[in-house]
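Then we have chain A:
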Amino acid sequence: MSDATQSAAAIPARDPTYNFAYLDEQTKRMIRRALLKAVAVPGYQVPFAGREMPMPYGWGTGGVQVTASILTADDRLKVIDQGADDTTNAVSIRKFFQRTAGVAVTEKTAEASVIQTRHRIPEAPLADGQILVYQVPIPEPLRFLEPRETETRKMHAYQDYGLMHVKLYEDIARHGHIATTYAYPVKVEGRYVMDPSPTPKFDNPKMSDCPALQLFGAGREKRIYAIPPYTKVESLDFEDHPFTVQSWEQRCALCGAEDSFLDEVLTDDKGGRMFVCSDTDYCGDRRAQGFRGEAAEDAA
Partner candidate 1 sequence: MTDMLRLCDVSKDFVLHNQGGAEIPVLLGASLTVNAGECVALTGPSGAGKSTLMRMIYGNYLTPTGSIRIRHEGAMVELAGADPRRVLAVRRRTLGYVSQFLRVVPRVATLDVVAEPLIALGEGAEAARARAGDLLRRLNLPEALWPLPPATFSGGEQQRVNIARGFAHPYPVLLLDEPTASLDGANRAVVLELIGEAKARGAAIVGIFHDADARAAVADRTFEIAPLATAA
Partner candidate 2 sequence: MTSSSEDLDAQPLLAVEDLAKRYGRHMGCEAVSFRLWPGEVLGVVGESGSGKTTLLNCVAGRLTPDAGRVLYSDRLGAVRDLHGIAEPERRMLMRTDWAFVHQNPRDGLRMGVSAGANVGEPLMAVGARNYGAIRSAAGDWLAKTEIDVGRIDDPPRTFSGGMQQRLQIARSLAAGPRLVFMDEPTGGLDVSVQARLLDLLRGLVTELKLAVIVVTHDLAVARLLSHRLLVMRGGRVVETGLTDQVLDDPQHPYTQLLVSSVLQP
């Protein structure tokens, strides 16, 4: 794992040809207004005038616009993709903000003031004052069964949410259990049904009563929504098929953690594989504290 503070030195400080954090001030104000509304109405999708960003849709343009709008010169930014700080998407976005905003970056969850994420919530508990920004591909949880935007907006307005359970019903009918493991729908503060972006349902419980502010940006669909700190977030389920999170028989092969979300990694072309923490910072921290998994025994 590279040390982000070191690699930051290799990147030139803020490029003065860009406005701070790339977007112009009017645009940032507009997005902040949308964010305020989103915070005021937890789980409600606020439309905003999304801008073209210098990266393709699907690469986190929604999250980047949100981050750009809330970033200050004093912030310390962490960017993760599938829990890892060192994947292409995470590295590009981190470099983007180093270049356009000159902000400090970090891989340490605890040190970051703003964390932009795709597909995961860090394992380490978030704290008061932190902001978690999610990149969202499809913000509408009802889209699966109702293609008309006019209709889904009314369904939200009137809390007409029977359709959400149709999807879960279909899961059970087909697989014997609720097979939805990503983008598992939640109800926010007893009101709006929300798509938590394609995070694994493993992370759903972390959204509830979380000290950090959670912001969601969908670039293609131009929607922003939010979960304010300490908000109740419930995963939808049936009485006789209650919500459960994934669990693994294995522990992390590197740090031995048994409470984190594990990725399966192929180690050779003969079927060798191991399970490791998807959250690279969490795994590294544990190893630094002396925890060891099976595969890491020798390396220690």
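These made the cut because all candidates are chains of the complex that A comes from, given by their letters.
The rule is short, and it goes like this: contacts are C-beta pairs under 8 Å (C-beta built on N, C-alpha and C of every residue); 3 or more make two chains touch, one makes a residue touch a chain; residues count from 1.
All figures in this text were calculated on a predicted structure; none of them were measured in a lab.
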| field | Chain touching chain A (counting every copy) in this complex, out of 1 or 2 | value | 2
| Of all residues in chain A, those that touch candidate 2 in their complex | 145, 154, 157-158, 160-163, 165-166, 169-170, 172-174, 237-241
